[in-house]
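Removed: one protein chain of the complex. Kept in place: all other protein chains.
In order of appearance the chains are A, B and C, and numbering begins at 1 in each one.
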Amino acid sequence: MGDIRQVIAQRASQEVCDGMIVNLGIGIPSLIPDYIDQSIRVLFQSENGLLGFGPTPLNNPDGALCNAAGYPVSIVKGGSYFDSATSFGMIRSGRIDLAILGALQVNMNGDLANWIVPGKRVPGVGGAMELAYGAKNLIALMQHCQKDGRPKIVKKCTLPITALSCVTKIITEMAVFEVVDSNLNLVELMPGYSLEDVKNNTEADFNISSQLYN
Amino acid sequence: MGDIRQVIAQRASQEVCDGMIVNLGIGIPSLIPDYIDQSIRVLFQSENGLLGFGPTPLNNPDGALCNAAGYPVSIVKGGSYFDSATSFGMIRSGRIDLAILGALQVNMNGDLANWIVPGKRVPGVGGAMELAYGAKNLIALMQHCQKDGRPKIVKKCTLPITALSCVTKIITEMAVFEVVDSNLNLVELMPGYSLEDVKNNTEADFNISSQLYN
Amino acid sequence: MDKFNKVVDYEFVKSLFFDKMTLLFGGFGGVGTPPSLIDCLIDSGVKNVHLIGNDAGFPWIGMGKFIVLGRAKSLVTSHIGSNPVAGELMNKGALAVEFSPQGILTERIRSGGVGLNGFLTEVGMGTILAKNKPVVKIENKEYLYEAPITGDIAIVHAKKADKFGNLIFDKTARNNNPLVAKAGKITIAEVDEIVDMGALDPEEIIVPGIFVHYMVPSGGINWKWVWET
Partner (left out) sequence: MDKFNKVVDYEFVKSLFFDKMTLLFGGFGGVGTPPSLIDCLIDSGVKNVHLIGNDAGFPWIGMGKFIVLGRAKSLVTSHIGSNPVAGELMNKGALAVEFSPQGILTERIRSGGVGLNGFLTEVGMGTILAKNKPVVKIENKEYLYEAPITGDIAIVHAKKADKFGNLIFDKTARNNNPLVAKAGKITIAEVDEIVDMGALDPEEIIVPGIFVHYMVPSGGINWKWVWET
């Protein structure tokens, strides 16, 4: 399971291109920076008020220099601190090139559910609704199925949604889908998984892209 | 006429008390600082983004350190620079203890007209509507009558108004009025003017305060 | 109140707190939440407090320390996941929690602080958080109306201040503190270092002192951060 998360994060890291400004959600997305090539210049935004955070400092972490999950980070050259109003101003107004968030369910319209499981888990919405609303591209990362085997890529989200029609790509340990005009296109099979596996574990209908390869 | 303006400014300066944060409009109000006693600690706010401005520098004025009229000022200890959104945030939310503005007309409700004479003078509204809306107290300064002798303290403003029920005090070269519960109270006669003078030159009805003195 | 020396002691601050007050607090996951003012709040014995802030902190960090005591009546926030006790209180019906998107909550606090009357947004439309919110139609398009927020008292944590209350913050401990500071009928800043007027560069001031009513010297962070435990 730790392995699956790393596989998803590694694949997702390929979506991060030179010059991008990227917001990473907690969970699997937070593993991505480890896989990004040093030659790629990217600025990570953290919604608590930091553009351009770098790795966890090895010595003397600073309680006042943290990411949105409360863990210590560093700041890179060209980075800036700002208040929460400015931070979400960036997010809502489309300045974040790419947001990579964990997901609980995604449907074929790209509707995202990732903040609440009623009666079970109510962590709160945090900044997810605004990232989903404003980011130029939103990639949803998740394990393909729930622990009990039920699919997470669904015809209709049964969990309360975070935002409508916001996901542009889904990456799981089995496959990569693109959402185009409210349709899911299977564009890539992950190593070790067949088209059959994906079909058996995906509730939503999807097209098979001509670019599909394995 | 220069003299009348100085008389009004000098009288208005007595309204400025220790500890106050004050916004002064252009025209007569801008003459007030010359009359304020050095022992009184007051911070002047300028809507272009400065709290705590001081006198015009004698040498080397700085084009980037100006008041709202575009004239060079200095900054006092404890002063700060901020953007226009913060500046008007202070103003609208009632942080300005006292605004002293020039006026074209005031009526007995304390409605203020001070930004436009249709067909003649259209300078634009500037920050006047927000100062009128937000300042804890607003004193209107003006010559008692227009050049042609018509009264400026009127039953009903004929000029487009800046804000309703905002003026708390009126100071002219003839008299001082307070606006209380949509009534004008004459509280003071200025040197050289009689009650008769004020009655003859004021269109609005007013009460005569028991505290009236000369 | 002396506008040119706003420093007071914690006993005085205690006297400002009251039962059923609406209390805005700065901070994000406890970072930027004023530690000594939280202790002061706990000591004051007040109850049925209406809290408004970014999150519920951790049970031993930030506002979480107060929330776990069960003396908060309600909480308007974006996140409580880091404080399981808050979730338990909510599920028991002992704490009324209203969730808001994080930046929308910050903007609501800003709107109240700068004397505006709320704003329109598309964020949250079509979600369960849109329930009970007025929908306003402008040029045939619908938006959610978000109301302004102010508080009886607002508490923030600053790194440095002069005696007028001009505030400077520390890195990501700035977060929503500059907005919260503007929205209190009474705003109290806990400050790490208090200097004389004139000792700050006027360009570096983040919150002009006009928004601040009282200041207390900080006793420093007195909790272990998550990554230290």
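The working rule: contacts are C-beta pairs under 8 Å (C-beta built on N, C-alpha and C of every residue); 3 or more make two chains touch, one makes a residue touch a chain.
Just so we're clear, the structure is a prediction, and the values are computed from it rather than from any experiment.
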Looking at C:M90, C:L120, C:I186 or C:A199, which residue reaches the missing chain? C:L120
Of the listed residues B:I91, B:M174 or B:A204, which contacts the missing chain in the full complex? B:I91
Just checking the interface: what residues of chain A touch the absent partner chain? 19, 21, 41, 43, 45, 51-52, 75, 77-82, 85-86, 88-95, 133-134
Touching residues (missing chain, whole complex) on chain B: 46-50, 61-72, 75, 81-85, 87-89, 91-92, 116, 121-130, 133, 160-164
Considering the whole complex, not just the chains shown, which residues of chain C touch the missing one? 107, 111, 114, 116-122, 134, 136, 138, 143, 145, 147, 168, 171, 202-204
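Going forward, only the chains that are shown with their structure count from here on.
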Going only through chains that touch each other, what is the minimum step count from chain A to chain B? 2
Of the chain pairs B-C and A-C, which one is connected by the greater count of C-beta contacts? A-C
Need the CA-centroid distance for the pair chain B / chain C, whole Å please. 36
